[in-house]
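Every protein chain but one is kept in place in this view of the complex.
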Amino acid sequence: MSVCVDKSTKVVVQGITGREGNFHAFHCKEYGTQIVAGVTPGKEGEEVAGIPVFNTVKKAVEETGADASLIFVPPPFAMDAVLEAIDAGIRTIVCITEGIPIMDMVKIRMVVKAEGVTFIGPNTPGIITADEAKLGIMPGFIFKKGSVGIMSRSGTLLYEVVDQITKSGLGESTALGIGGDPVTGTDFIHWLKLFEEDPQTKAIFIIGEIGGMMEEDAAEFIKSNVKKPVFAFISGRTAPPGKRMGHAGAIIMGGRGSAETKIKALREAGVTVVENITEVGKTVKEKVGKG
Amino acid sequence: MSVCVDKSTKVVVQGITGREGNFHAFHCKEYGTQIVAGVTPGKEGEEVAGIPVFNTVKKAVEETGADASLIFVPPPFAMDAVLEAIDAGIRTIVCITEGIPIMDMVKIRMVVKAEGVTFIGPNTPGIITADEAKLGIMPGFIFKKGSVGIMSRSGTLLYEVVDQITKSGLGESTALGIGGDPVTGTDFIHWLKLFEEDPQTKAIFIIGEIGGMMEEDAAEFIKSNVKKPVFAFISGRTAPPGKRMGHAGAIIMGGRGSAETKIKALREAGVTVVENITEVGKTVKEKVGKG
Amino acid sequence: MIRLHEYQAKRVFLSYGISVPTGYVAFSPDDAWKIALEIGPPVVLKAQIHAGGRGLAGGVKIARTADEAKEIASQILGKRMVTAQTGPEGIVVKRLLVEEAVNIDKEIYFSIVVDRRRCKPAIVASPAGGMEIEEIAKLHPEQIITEPIEPIAGIMPYQIRRLCDFLGFNNNREEATHIFTTLYRIFVEKDCRLVETNPLVLCKDGSLIAIDAKMSIDEDALFRQKDMARLWDITQSDPSELEAQKHKLSFVRLNGNIGCMVNGAGLSMATMDLIKLHGGEPANFLDVGGRATPETIAKGFEIILNDPSVRAILINIFGGIVRCDRVAEGIIKAVRQVKVNVPVVIRLAGTNREEAMDILKKAPFKFSVMDDLNEAAKEVVKLAKGV
Partner (left out) sequence: MIRLHEYQAKRVFLSYGISVPTGYVAFSPDDAWKIALEIGPPVVLKAQIHAGGRGLAGGVKIARTADEAKEIASQILGKRMVTAQTGPEGIVVKRLLVEEAVNIDKEIYFSIVVDRRRCKPAIVASPAGGMEIEEIAKLHPEQIITEPIEPIAGIMPYQIRRLCDFLGFNNNREEATHIFTTLYRIFVEKDCRLVETNPLVLCKDGSLIAIDAKMSIDEDALFRQKDMARLWDITQSDPSELEAQKHKLSFVRLNGNIGCMVNGAGLSMATMDLIKLHGGEPANFLDVGGRATPETIAKGFEIILNDPSVRAILINIFGGIVRCDRVAEGIIKAVRQVKVNVPVVIRLAGTNREEAMDILKKAPFKFSVMDDLNEAAKEVVKLAKGV
């Protein structure tokens, strides 16, 4: 078992003929993911790494039965790609694209919530179920099938944690980046529910950072809904406040959203918060034991 | 047990100082419903049938703990009332209003789906859990606590069916009108799920009519998801085709949406379709026995 | 739904920057002559009626000269026109659109409606334009494309690509994009239930022109569409249906002989179904709605009685908000004003049924009042047959 994606997931790569799409479609396929189709308008009939390319997602779905999409198209065309995927019946979307206008994401978020679509990203390294399927750009070799479910707002920090969890011998069930932008398709609560239900997952790791309220909301949810042990690391304790958040934006938060309020809320919910990023593997291993 | 509303539901009536709001707030309260507040901007401090009136839904919710709303405001202001209720944290909305512009409903539908709000209506008689709570304009005395869950696209046809079910001795668990407009907040599938899970409900009755695809979609859902006996009546077998539907509208339906296609789909899903509206009570009673 | 005339819809199209042929409305043959001269023949004369299918019915003609235009206008104006969509009685033509003839290369069908199933607006289009959409659906169902529109996003580029590919626009994508998105803007901003152009034509010079234009406005949105409300030509509607509308009754004339008055659209249809089940034919659909008063009930009764083909009447009311006693008062009121010379069967149930029964007993007319709807339906069918 695992969460959201596995060996049976059939993936269409949107923007497959671009440099990044091309590169990562190949590597995802090499990892063992069923990359069944690519889409680039006007390039139907071509092949990329043995993957057939179609003009439209609809055609790709009809011909290959794809049920998930991995999106690499540039920001100005990302919303179009997302809505095309939803229209074609895709129910899991991983959007790697970085730099999507925030109002486009506000609209996308609304549509995916109304349609019940799982939208991972944008600005995410993707999602991976270790040794089964990789829909993303993460270095596959650092993952190992195991028992820790990991979700992160940051890409490389996810790698750092995964590396330690793998080296500790516990390994990962499913790991993902929910995306680094202010508006993302899912939040921590979405994944806490799934990890809590997943029999393979024995412990859950949250990688948060300053800004927003996602960690506080997760803490509130954990209190009454999560029985599995939860760990967290929050980055940005030393980041200068307000430098990027803006002022009215910070006011909405009502003084919340700092690393301190997040760590406090998580601890109050019984979450083990790791202070030193290099002690993640050790801490989880000690508390959870051999996976 | 029952579905969606019961004795514990606390209701705020929006548009309570209008003629209809006033009249029905009184009758709902008389039925035993917890009508805890009314809202009409500018009328805070007044009372209607012993119910306190507030300027805003937010205030009403803060002061009374209301968790459901019954809306009687005129069509031009209905969307405003709905969004205000959602903003105030209301999660069950019954919108009696008839004549809301279709594009307003398209938008409302999108918001309630994204927010996970149950929106009954518009142009509905409301919802009633017999002998517990009535949020609507139906004549309460024809209902009797029992075992049949009933959903309808039409108001008076709902009464006709309920009257027969009550007289048969079976009685109703919860009965509701999903609304008579082309775009409604919920569809039959939404209620089939709830009735299937509800232990009090032993049989389900669908009152459909020509137009739309809701009955066909329900049939498809019933096939693999509903184990309880389902009955249906479809009105409009003799209605002139296309007189109101329009032409391009009918084309989208691809020849579906007629009474015949609905009846056929429902029968194929194992639903007992009653042909003569006056034989509803008899038919259900025969198949389900004493409730 | 409020329908606009073609010339009115074209004016809206034009104001949004969509190309339509030059043309003006003519109310008389003289008008047609003057307009033809101004535009320069050849011109096309098109009957302005609220129904499709007028081409086959002789409602669209070409005139090579202004005199010929006058001649054709005098043949069409004031005449009843019967099309596949009008019903056998037809509609009197009171206005003509006289417009320039256009050199057509390719005809497209394009419309926007609300897709009830998806609860969103949707484009319905076909490269087989020029004929009615029902016909395309029958003859070339594979030549119809449907694109649901996410209202928060509008028409997306992928949809325009798909539409252009399907409709065969290659060198006109920019202009096609403009027309698609503009028609959607009209649909939203004018609260339409239908925007249609059939045909949208690709001209020999490569431009795109809306040769026909149809708009229907959401009746429920007229409070914020005052401009559109003013365009409504009531002479195009059945006078009884109009009279009913004025009193918030929903009335549709049918071809049978049993008048029906019911509260609620669903119960109305179920009652008609029941009449048919017992071998009868309804003369009308009349829903008195949820807010009927004695006055509107009396008016509804009157409208039914005005129909000479009615042989018997069934009144079926399930009292909810509409209390049975108020309905009874209305019936008495009507009976006092109008002469009733057909048998009337009444079935009442629900709120204040007893009080209603008492009122009807004192009426200056003998109704068949029945408790059982099935029996009531059988009875009215029997009475209509004069058995």
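Going by the order they are written in, the chains are A, B and C; count residues from 1 in each one.
One rule holds for everything that comes next: contacts are C-beta pairs under 8 Å (C-beta built on N, C-alpha and C of every residue); 3 or more make two chains touch, one makes a residue touch a chain.
From a predicted model like this one, the values you see are computed outputs, not experimental measurements.
**Student:** Of the residues A:Lys7, A:Lys223, A:Arg237 or A:Arg267, which one touches the chain left out of the display?
**Tutor:** Considering all chains, including the one not shown, the answer is A:Arg237.
**Student:** Please identify, in ascending order, the residues of chain C that touch the omitted chain?
**Tutor:** 151-152
**Student:** By the contact criterion defined above, which parts of chain B meet the unshown chain? Give residue numbers in ascending order.
**Tutor:** Touch with the absent chain occurs at residues 41, 55-58, 77, 79-81, 83-84, 87, 107, 110-111.
**Student:** What residue numbers in chain A mark contact with the hidden partner chain?
**Tutor:** The missing chain touches chain A at positions 20, 75-76, 98-107, 109-110, 125, 137-139, 141-142, 152-160, 163, 180, 182-183, 207, 209-214, 217, 233, 235-240, 243-244, 246-255, 275-279.
Throughout what follows, only the chains that are shown with their structure count from here on.
**Student:** Chains as vertices, touching pairs as edges: which of line, ring, star, complete or other describes this one?
**Tutor:** Chain contacts: complete, every pair touches.
**Student:** Closest chain to the overall C-alpha centroid, by per-chain C-alpha centroid: which is it?
**Tutor:** Nearest to the common C-alpha centre lies chain B.
**Student:** I'd like to verify one number: the distance from the centre of chain A to the centre of chain C, where each centre is the average of its C-alpha atoms, in whole angstrom.
**Tutor:** Computed value for the inter-centroid distance: 51 Å.
**Student:** Centre to centre, by mean C-alpha position, how many angstrom separate chain A and chain B?
**Tutor:** 39
**Student:** Quick check: what residues of chain A touch more than one other chain, meaning two or more?
**Tutor:** Those would be 110.
**Student:** What residues in chain C touch two or more of the other chains?
**Tutor:** Residue numbers touching two or more other chains: 152.
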